[in-house]
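What you see is the complex with one protein chain gone and the rest in place.
Each chain gets a letter, A, B and C, in the order it is written, and its residues are counted from 1.
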Amino acid sequence: MTTAVAATGRKPATMSQALNRALRDAMADDPTVHVLGEDVGTLGGVFRITDGLTKEFGEDRCTDTPLAEAGILGTAVGMAMYGLRPVVEMQFDAFAYPALEQLISHVSRMRNRTRGALPMPITVRIPYGGGIGGVEHHSDSSEALYMATPGLHVVTPATVADAYGLLRASIASDDPVIFLEPKRLYWSKADWEPDRPEEVPGIGTAVVRRRGTSATLVTYGPSLPVCLEAAEAATAEGWDLEVVDLRSLVPLDEETVCASVRRTGRAVVVHEATGFGGPGGELAARITERCFHHLEAPVLRVTGFDIPYPPPMLEKHHLPGVDRVLDAVARLQWESEWTPQGASGTQGGAR
Amino acid sequence: MTTAVAATGRKPATMSQALNRALRDAMADDPTVHVLGEDVGTLGGVFRITDGLTKEFGEDRCTDTPLAEAGILGTAVGMAMYGLRPVVEMQFDAFAYPALEQLISHVSRMRNRTRGALPMPITVRIPYGGGIGGVEHHSDSSEALYMATPGLHVVTPATVADAYGLLRASIASDDPVIFLEPKRLYWSKADWEPDRPEEVPGIGTAVVRRRGTSATLVTYGPSLPVCLEAAEAATAEGWDLEVVDLRSLVPLDEETVCASVRRTGRAVVVHEATGFGGPGGELAARITERCFHHLEAPVLRVTGFDIPYPPPMLEKHHLPGVDRVLDAVARLQWESEWTPQGASGTQGGAR
Amino acid sequence: MTVLEQPGAYRPTPPPAWQPRTDPAPLLPDAEPYRLLGTPAADSLDPELLRLLHGHLVRGRRYNTQATALTRQGRLAVYPSSAGQEACEVAAALALEDRDWLFPSYRDTLAAVARGLDPVQALTLLRGDWHTGYDPHEHRVAPLATPLATQLPHAVGLAHAARLKGDDVVALAMVGDGGTSEGDFHEALNFAAVWRAPVVFLVQNNGFAISVPLSKQTAAPSLAHKAVGYGVPGRLVDGNDAPAVYQVLTEAVRRARAGGGPTLVEAITYRVDAHTNADDATRYRSDAEVTAWRSHDPVELVERELTRRGLLDDDGFAAVREAAERMAADLREQMNQDPALDPMELFDHVYVRRTAQLREQAEQLRAELVAAGAAGAAHGGAHHGEGTDR
Partner (left out) sequence: MTVLEQPGAYRPTPPPAWQPRTDPAPLLPDAEPYRLLGTPAADSLDPELLRLLHGHLVRGRRYNTQATALTRQGRLAVYPSSAGQEACEVAAALALEDRDWLFPSYRDTLAAVARGLDPVQALTLLRGDWHTGYDPHEHRVAPLATPLATQLPHAVGLAHAARLKGDDVVALAMVGDGGTSEGDFHEALNFAAVWRAPVVFLVQNNGFAISVPLSKQTAAPSLAHKAVGYGVPGRLVDGNDAPAVYQVLTEAVRRARAGGGPTLVEAITYRVDAHTNADDATRYRSDAEVTAWRSHDPVELVERELTRRGLLDDDGFAAVREAAERMAADLREQMNQDPALDPMELFDHVYVRRTAQLREQAEQLRAELVAAGAAGAAHGGAHHGEGTDR
């Protein structure tokens, strides 16, 4: 699987480099992998994630398409029907919207429509989220739209290693994957080498990034660093927070999430997408359904406000930051004065 | 406001007739109201909701457009910029998807983008949901997509009177409204006259359709009749269910919902859209956040399965029916063995 | 040299060094739709071809009337008839080789049948049974497309992929006059042209998109004129003249297979029936118009030609009619049986493997079905037909 990779030990790499490497390795390993999108060829993509692919594999394998997102995804459907494994790049989050009809009406349900005869092994890479000073239409977090569409997988890495591993797994998946790349983590760095199989997570597995006992922060993608920072800061308040990185929104690794929440008895869901109708609703509802009797407080949500993404000069007010996470943790009813009998729960953290 | 309406007392009418009447009255009262869509003219729409409008108001007021949904909504944006009040018909739920870019990138945020200078008084009428034996792509419930888009109102009537009142209110709104018409209720009947002002609900007000004390069913649109039927059936089990009809998903009338849940201490959210990432997640999460200490059990959800809408011959297995609602009610932990002290809550239904 | 290289493509050159561009003249359609029947060229048409077309047309007409009848008996949820358009349906199927792919719209079940699909399989969707009633790979027929024009980029992608793999496969995609207004039509034509993909686009201009006449759909000289804007040849053909449609499509397929790129064909035809059985066409068009078109019927045109040239005698005609009746009887019989559709299959094809959620939901449904089975065994088990809800 990793023939193209020299075993050279760990070196500092950015997330964008890890993504680029994942594409290169996938193309080298599997001749049916084709990359297509706007500016993915000579330019290497506006974020350079496809840098060098056309040079290495030729224009037929990594193709600059005409400027039409429905056309890109629609032709990818046809390519998949003929046995190829297209990896589509949407240039920015909001520019994936023209392709939503193809995505919802075909990509997500072609397998189902045809009783499995036409699988759609398509990966749609979408740089998403804000925090990089982008002007309007360049900072949307639209994962709620994809989560609400059965038949899609929705994956988003938060670390350099996961960027590589999850993209490889997504491309290898016979189901369509919406692969959401957190723009503001493109330049995040870590020591990393691409060929450590233990670091290649499967789609659908969450991971506990920090162990803790007081409460669980449930998060993913661009908000993971925020949550980790908040967890460090929380120690000053005497809170020992656990942080779960979902990595896949679909399928959701309920088991890992619920195991954590059952342990800690409290949870805050943190994401950058708008709150109302956003991913956090599903997460909070599901955790509550499954862990009700372990919860000391309602599951709270810290999310972007319910507004269109703000202009660059105001985005810092919109993005969930460390303080907002800590405020929510503080509201997790650490005093137990609310129980009918005024008694505090004592049975292993559960009520 | 209702000059075109003869005050003739209540007569049986279908929901489709009430909708037709709402359009006619709105067009008569306000010359800036324009209807546009596919087949809305001579044919009167595939569901006949626009029947007679072209005849009465001319082709310039009710216009058969070329077959292109993005074009329809996109031109409606321009018409709204010039002071008109367009009412757009999308022929079926899934055929609104081509217009999603115009909807998300422009309709929902034009007011915000321009600091209020360009309001978008556009009503997008979408027949939605299943239960009428429609072949694929004719039975989607896509309200989750609209709820996740700040700047839109999302409204859906469940009764004949509301169909009229809510459509009038939507057309009169200076904000864009996604007006979701439950297909399978088009032929539902009630005694009704259009000019009873007390029956014209404002956007954003839920209504208690049935008073009860045991638990609250929170629902809307096509699932209201199911919930009312379930509530009747539940009396045989000794449950007295309250039924709340949301009418607007955005803005959400939290107050009415939470007041009910605080009274009953238990809630089930019922809708036809798929569950995962669907409207129920937001509703359950929000109710739990706001009513946590009044809840005797987690808020449960009864929804469509997490699958693409099934073929006609199987749709009855997918649609939440009376039995599934009653099953959920039965799972609302009527025994109190789970409280830490084994004590049952006695303080007015709250723990 | 990659397949994407475009020898004649349009490059920006500074006006100081302006170069003449691709000549648009050969891309423009003729002013008159191409015809064979009733012209001197008809005399040299291959008798075998005429007989082949005739057999398919008669069978196709019978298929249309039978399917419409099945809607009245509640055996089909809905049927969008292609009566009057059989020449296009049949020619589209026959113009293709076995290895080629057909991309039909909801109206084109007849083309799928003419290509070899079992009529019951072709009608599965419209019966209310599972969405796609056949394995698309078996006859290389894509699923029937309901969202208009969305199948066109699929055809381009498939044809492009085949070319990349070195297979000389052609895709033929069918769309209506209304469908040409959708953005997907535009994007598909453009991708096909830029990639020089081996695709043939067949627009059946049947005068209406449900109730909307062509004059409200376009102001173009013809739909075939759209081709020039993509650098693709546009062809106009009398869509009721089966040999003419067959010839135009065959040429376009040959050109595509030879690496010449896509062609846009507009076939002028007419939807003699209503949009579907559920539609009331009297609301938006006159009987006179329908009558005029009935006198230009695609089945009769070929029948008359066979008679004129003495290529089929009364016994021959009778044999063709009988074959069609047998097909109809067989279809009727099969459609009168309830299909066996297992509700549990709802969870089988959403993903390669059921997710944890889907496993839970499947368990829920299974329990319900068991409970219902226990409560009323007389109603039939889960594996038996459920009938439509309509």
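Simple rule for what comes next: contacts are C-beta pairs under 8 Å (C-beta built on N, C-alpha and C of every residue); 3 or more make two chains touch, one makes a residue touch a chain.
If you're wondering where the values come from, they're calculated on a predicted model, not measured in any experiment.
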Visible contact partners (per top-of-document touch definition) of the missing chain: A, B, C
Omitted-chain contact residue, chosen from A:F292, A:F305 or A:W334: A:F305
Residue, one of C:T132, C:T146 or C:Q217, that touches the chain absent here: C:Q217
Residue touching the undisplayed chain, where the options are B:G204, B:G265 or B:P320: B:G204
Listed residues B:R113, B:R210, B:H293 or B:K316, member touching the removed chain: B:R113
Hidden partner interface residues of chain B, rising order: 34, 58-60, 63, 65-66, 68, 70-71, 73-84, 86, 98, 101-102, 105-106, 110-119, 150-151, 153, 173-175, 204, 250-252, 254-255
Missing-chain contacts mapped onto chain C: 4, 6, 8-12, 14-18, 20-24, 27-28, 31-33, 35, 181-187, 190, 193-194, 196, 205-208, 213-222, 225-232, 238, 240-241, 261, 268, 270, 292-293, 295-296
In chain A, positions touching the absent partner: 38-39, 41-44, 46, 64-68, 70-71, 94-95, 97-98, 131-138, 275-276, 305-308, 310-318, 323-324
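Please note the rule applied: only the chains that are shown with their structure count from here on.
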Farthest chain (mean CA position) relative to chain A: C
Centre-to-centre distance between chain C and chain A (centres being mean Cα positions), rounded to whole Å: 40
Distance from chain C to chain B - Cα centre to Cα centre, in angstrom: 36
Whole-Å gap between the CA centroids of chain A and chain B: 31
Touching two or more other chains - residues of chain C: 130-131, 147, 183-184, 345, 350, 355, 357
Residues of chain B touching at least two other chains: 70, 94, 97-98, 136-137, 276, 306-308
